[in-house]
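One protein chain is absent from this view; the other protein chains keep their places.
Chains: A, B and C, in written order; residue numbering restarts at 1 for each.
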Amino acid sequence: MPKTRLEAFSDGVLAIVITIMVLELKVPHSADLSALQPLLPVFFSYVLSFIYIGIYWNNHHHMFHVVKRITGGVLWANLHLLFWLSLLPFVTGWMGENHFAPVPTALYGTVLIMAAIAYSILVFAITNEEGKDSLLAKAIGKDLKGKLSVVAYAVAIALSFINHWIAAAIYILVALVWLVPDRRIERVLTPSA
Amino acid sequence: MPKTRLEAFSDGVLAIVITIMVLELKVPHSADLSALQPLLPVFFSYVLSFIYIGIYWNNHHHMFHVVKRITGGVLWANLHLLFWLSLLPFVTGWMGENHFAPVPTALYGTVLIMAAIAYSILVFAITNEEGKDSLLAKAIGKDLKGKLSVVAYAVAIALSFINHWIAAAIYILVALVWLVPDRRIERVLTPSA
Amino acid sequence: MPKTRLEAFSDGVLAIVITIMVLELKVPHSADLSALQPLLPVFFSYVLSFIYIGIYWNNHHHMFHVVKRITGGVLWANLHLLFWLSLLPFVTGWMGENHFAPVPTALYGTVLIMAAIAYSILVFAITNEEGKDSLLAKAIGKDLKGKLSVVAYAVAIALSFINHWIAAAIYILVALVWLVPDRRIERVLTPSA
Partner (left out) sequence: MPKTRLEAFSDGVLAIVITIMVLELKVPHSADLSALQPLLPVFFSYVLSFIYIGIYWNNHHHMFHVVKRITGGVLWANLHLLFWLSLLPFVTGWMGENHFAPVPTALYGTVLIMAAIAYSILVFAITNEEGKDSLLAKAIGKDLKGKLSVVAYAVAIALSFINHWIAAAIYILVALVWLVPDRRIERVLTPSA
């Protein structure tokens, strides 16, 4: 099975997820600058989720670049990842509209954890197929960054109920860590680097 | 006619259908955990429909992999399938918001039946073009699974008015049967398997 | 300039237009069968517009199959066509929700006329570039079907104010005429046919 359509379908879903999130930014009736103020937390959570989707798309793009074969298991592992990412607009809107209240902030982290686990399952499904000596297996290695992210999300969820701003700060911090381009795959592709 | 654009258009429509369904999960105003409770049936029906669209995309992907020529008839048979799948967000929302009430649950099954029939017509349009000895015709065979699904949906529709939870259980059961990857096409492609 | 991205972008826009139209089918609060009755005209206008978008996608697909070069003029002629088609969800919803009332029905026809004219401009932009002896110019010929459609839409718009059901019937009739696959391009590609 060629990988073209899996990539096209994933690009489509991620493009829609990243774009319909902006629909949560409801156009205010008043034309005053003050009408934008209640939208600020929604806008802020939109920026955060936009970056997260960008990171997932970026890593997805890098990963499938070195994938050779697609099996039924990989197709479903990929759909499972897209499922959790498709919930991001909902939790983004809920967290933003409630000014980062504890429960929505914890649920946002839960979706991030589930997406991270789904990504790990996808990586496992691919390396399982391609072999331990495959490019991807070498590139990902023990995936310390992935595992630490899950731990960080779990800590943030717990902290949501104590101080939800710390939880939000952790979500931003993890995003920044991932924003730094993941050179692992590029490194393996260019041995001299 | 090459098949690239038919695949791209279908991927686009299915990606949008699978993603706009999440818009039925309306962001609640309250930030309490209890605010999520009324959304549970909507969420559950979303998961079910997500899996169904995933199954259709998966099978569509497998089928067109072995298709060689696209004719006008195939284009319209494909659009006819997309039409019924495009109604899934509507019936998903109606069934979820009404907690799997009889009429919405029956209508959900009706759309599933129509989509299954539309898929059969698409298969017929393709095998009619490619010939009885084509890869696809051999792979699909008598399509017992497809025919049994239609019967199961019909039973579920009737049962919606007696016990709608049994109807919902049948929809889940059929989805699970299809979730098991359809090895028929892969089997024909690799004779040794 | 290669034509791949123009096709991909058009496929994307048409896939979204065809899918967001279903959002006009608002999920009713009641779970009774009678709750669907007020939705019937909306559903009917959805079916009609779905077929029209299908026809445009189909013809677009056939036309660009024989196009070799894309110029700036063709890009903008294509965007101009997509603009009018992007208004279809709005007029579809307005016509459906108002049970094919005169003004919405006339506006629906106006958008169909503008889309038909935009399509003719696109054909002209391409044949102008590819030459009068090009495959496309030969295939389209005098485009009698296109010209008659514009006349039929104009008649339907006028009749909207007298008997809007006749207007709706004309829209259906023109769609049926186009539903018959346009063999003109296939004919030129296969000289023996």
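Heads up, the rule we're going with is that contacts are C-beta pairs under 8 Å (C-beta built on N, C-alpha and C of every residue); 3 or more make two chains touch, one makes a residue touch a chain.
Note that the coordinates shown come from a computational prediction; the quantities given were computed from them, not determined experimentally.
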Out of C:28, C:54, C:93 or C:109, only one touches the absent chain, namely C:93
Contact with the hidden chain, among C:36, C:101, C:121 or C:172, goes to C:101
Chain C residues that touch the omitted chain in the full complex:
1-2, 5-6, 8-9, 12-13, 15-17, 20, 23-24, 71-73, 75-76, 79, 82-83, 86-87, 89-90, 93-94, 97-98, 101-104, 107
Chain A residues that touch the omitted chain in the full complex:
7-8, 11-12, 14-16, 18-20, 22-23, 25, 27-29, 31-33, 36, 47, 50, 54, 57-58, 61-62, 65, 179, 181-183, 186
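The rule is short, and it goes like this: only the chains that are shown with their structure count from here on.
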Are the interface residues of chain B and chain C largely the same numbers on each copy, more than half shared, or largely different?
different
Go ahead and align chain A to its copy chain B using Cα positions, then give the rotation in degrees, nearest 5.
90
Separation of the C-alpha centres, chain A versus chain C, in whole Å, is 37
Per the C-alpha means, the centres of chain B and chain C lie apart by a whole-Å value of 26
Contacts with two or more other chains occur in chain A at residues 12
